[in-house]
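Every protein chain except one is present and positioned as in the full complex.
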Amino acid sequence: MALPAPNLYPDFNIIRLSHIELVVRDLAVSKAFYADTLGLQVTFEDATHIYLRAMEERGHHCVILKKGDEPCVNVCGFKVYDEEDLDRAETFFKAKGLPTEWITRPHQGRTLLTRDNMGMPIEFYHKMDRLDSIHQKYKLYNGVKPLRIDHFNYFSPDVDASIAFWNDMGFRVTEHTSDAETGRNWAAWMHRKGGVHDVAFTNGTGPRLHHLAFWVPTPLNIIDLLDLMATTGYVTNIERGPGRHGISNAFFLYILCPDGHRTEIYCSDYQTVDPDHEPINWDLKDPQRQTLWGAAAPRSWFEHGSTFEGVPTSESDLKAQPIIAP
Amino acid sequence: MALPAPNLYPDFNIIRLSHIELVVRDLAVSKAFYADTLGLQVTFEDATHIYLRAMEERGHHCVILKKGDEPCVNVCGFKVYDEEDLDRAETFFKAKGLPTEWITRPHQGRTLLTRDNMGMPIEFYHKMDRLDSIHQKYKLYNGVKPLRIDHFNYFSPDVDASIAFWNDMGFRVTEHTSDAETGRNWAAWMHRKGGVHDVAFTNGTGPRLHHLAFWVPTPLNIIDLLDLMATTGYVTNIERGPGRHGISNAFFLYILCPDGHRTEIYCSDYQTVDPDHEPINWDLKDPQRQTLWGAAAPRSWFEHGSTFEGVPTSESDLKAQPIIAP
Amino acid sequence: MALPAPNLYPDFNIIRLSHIELVVRDLAVSKAFYADTLGLQVTFEDATHIYLRAMEERGHHCVILKKGDEPCVNVCGFKVYDEEDLDRAETFFKAKGLPTEWITRPHQGRTLLTRDNMGMPIEFYHKMDRLDSIHQKYKLYNGVKPLRIDHFNYFSPDVDASIAFWNDMGFRVTEHTSDAETGRNWAAWMHRKGGVHDVAFTNGTGPRLHHLAFWVPTPLNIIDLLDLMATTGYVTNIERGPGRHGISNAFFLYILCPDGHRTEIYCSDYQTVDPDHEPINWDLKDPQRQTLWGAAAPRSWFEHGSTFEGVPTSESDLKAQPIIAP
Partner (left out) sequence: MALPAPNLYPDFNIIRLSHIELVVRDLAVSKAFYADTLGLQVTFEDATHIYLRAMEERGHHCVILKKGDEPCVNVCGFKVYDEEDLDRAETFFKAKGLPTEWITRPHQGRTLLTRDNMGMPIEFYHKMDRLDSIHQKYKLYNGVKPLRIDHFNYFSPDVDASIAFWNDMGFRVTEHTSDAETGRNWAAWMHRKGGVHDVAFTNGTGPRLHHLAFWVPTPLNIIDLLDLMATTGYVTNIERGPGRHGISNAFFLYILCPDGHRTEIYCSDYQTVDPDHEPINWDLKDPQRQTLWGAAAPRSWFEHGSTFEGVPTSESDLKAQPIIAP
């Protein structure tokens, strides 16, 4: 299936992905992972929540850890350009018959909670508490030295439908994997903020979160994290990598937190701000799209994901893929 | 002087800086520098011009070398979002009483040539020839492995006036240097594409180009370039660095081409896409704004620049600065 | 089996491993691999041989490619401290009933060809043609920027016997893998020149060469090589890595040349010059000794090796190992 024409003038203006709320079972265990090992900075914590940001972020949070009984994802958040974009967003989702709700999220202004076409909970806000800059407080850098949240990757049972829906919101495809025989897309990477992606969709039982990702300065930071995890009891939390994706050209590492949520550590993709930036199409049969260097990903990487709280999933009608693009 | 309020809805939509035409005296000498040493890729060349692009760029050119008798800069180019933005730009500049002209530039579509408030020639276009992607043709990587053009830095005799003019075009200040006593700005960094800057203005005799800049993956690429230049006859073309700017947090190197045009090699700034991203103000007396690590820049770096062809320059009325921010 | 006491005063003084002669089927194909891709410098070539050196070496060759019908290894070379050490070496090997022969090797002085305890051909020399230093001719750096040959790794059917023999020659064990139940060693790393090893022995059918290794400056050079190989037709020549060995602490990559000879690219081991440097013992059951980060090596890596010309091999009496240390 061909890609839809990019929607250069969407109904409302999303700037970028912003944050995610993950349900975890033990906040102390999760803090040891996300703050002390990965290197995110705690901006607020109490008995039920920990808020975290990365080193160059001035918004209050990019990850919220919420204590719960069963690990899952509550919501993924996106920042809009103007406050009126929130109202335009409400109109957009209502017109599609999707549920909308104005909610209160601490440290954020007016926040619209809604769902995408496959039922995945997403929220939009315009204002978040702004914190002092810490990107030059080098004494605070720790772990992998995460600079900023980079993207979300989701399993979708119908990637073409996901592309169509998110394209309508103004996300532009930068790379995609398609089946040369059927023309159907098996995966797509879509951006708002000018990199390879803010969101990606991969064929599989969904909606589920495949991973969230952080941007780091260089591959050496990823090597440092591997050495640290391997010698502090986290060796089995290393799932895949390091390696280079064909798609996105990124140097990557995938790790699993103690609750099984997957994080990608990511660097060196490229700038995509041109509206006439041409998508790169990868053939489903090209193994280098996943790992440019040829190493196969482990089975868990193709199958495991985090469900969204209370959201049922559907299987894809595409036959079980031998290889899923990153 | 306080900064003007960001213009979130400018009259026309500039995506990013795009290219520059440099006049050089000997194309073979310049090619040895820009292509064989710096690592830019030649996309077209004839007896009078060489067109170059960086490794992840798909547009036809980011640097045009034009043979001439006297080194100077002809024009700096910017890409707009939509073709109608060109007409809106014409209206914008005409309303300010600035000259506009529709010109033909090979490999570009309709192109508007005009001037900024200090007489600096700038051009806008919407379409440029798109070339095949080469960012994964690793055999072609060479020199410093330049990934993309990042910004232009100009000497301005009136930085506050430059800020006001470019702010009106939608450029947003990310960092600036001001004199705590007088409140006047001595330098400003302004972006469209979501990094620290597309353009910067530094107090001094102008308009002149202080430097153009390329983004590279890691500081090690800059070290490689230093080793290469130092052992292939270019040691005196190394002007300043390597170092870390306080402003922008970038790891930098400044080099001079055989015609004296300055190029910065640059990595590791940060994302600024949020419209409420707060500018960082540096005090004129803080030496770490220039070099976080404390080393002084050489005198040439404060004084030398490239004039624009046929454009007279004015001195700044601010007293000769002891230190100019990067 | 416990390790033998280090022999601090061996009968003759070996400085370091030096070179290897590999038989390859097509010199042009091999040159494309070893010189144009890996980045070794050609120091001499004719219709039957290519001599290569790495960037900081001043000796004439560290690899000799010899045209032949069947890929194999002819000999591994070692440099001795003093010319008289050659005569002492002859005495040493004769006393053990091993064959010795004075041979002529172009670009080397007097050269003693002999065998180790398992029949592996090795040669010793004192003088080799010395070439101009090129370590600061940065224009010549290419591929992975190999700095120097680092070590040889061999399959041995009796690792304890190999340790005993090479210990007698003054090689000192820095790390070893042993079976806690039987006490037998499954692998050992032994040095002369002050790093983790000049030679290593791994349990398996032997004598066979498991790999030769080159030292490179940083992990980023290894990443560069992976990108280059993956996009120039060598993706299937990438066998294992990148990763960090538990043993030796080295960052590694294993690649196979078109004739199947394995090369390790290696950086960041440690200094071992102290004669009282204590060997590190790894348990056969500890998977992190192979890959600190936990990823398994592919089956080929455990089984494939290069035979020595005309030298029959024996199977190990140790049961097929599930995992062989790196």
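Details
Each chain gets a letter, A, B and C, in the order it is written, and its residues are counted from 1.
What we mean here is this: a contact is a pair of C-beta atoms (placed from the backbone, for glycine too) under 8 Å apart; a residue touches a chain by one contact, two chains touch by 3 or more.
Just so it is clear, the model here is predicted, and its values are computed rather than measured.
Among A:48, A:91, A:182 or A:232, only A:232 touches the chain that is left out of the view. In the complete assembly, the contact with the undisplayed chain comes from C:82, out of C:46, C:82 or C:303. Residue B:251 is the one among B:171, B:251, B:266 or B:308 that touches the chain not shown. Only one residue from C:68, C:119 or C:217 touches the chain missing from this view: C:217. Where chain A meets the missing chain, the touching residues are 136-139, 218, 220, 224, 227-228, 230-232.
On the side of chain B, touch with the chain left out of the figure occurs at residues 218-220, 223, 226-227, 229-231, 235-236, 238, 242, 244, 251, 288, 292-295.
Touching the omitted chain from chain C are residues 8, 15-16, 56, 58-59, 79, 81-82, 127, 130, 133, 135-136, 147-148, 193-194, 217-220, 246, 249, 268, 270-271, 273-278, 280, 292.
The rule is short, and it goes like this: only the chains that are shown with their structure count from here on.
A simple rule picks the central chain: find each chain's mean C-alpha point, then take the one closest to the mean of all protein C-alpha atoms, which gives A. Measuring from the averaged C-alpha position of chain A to that of chain B gives a distance of 32 Å. In chain B, the positions touching at least two other chains are 136, 218, 220.
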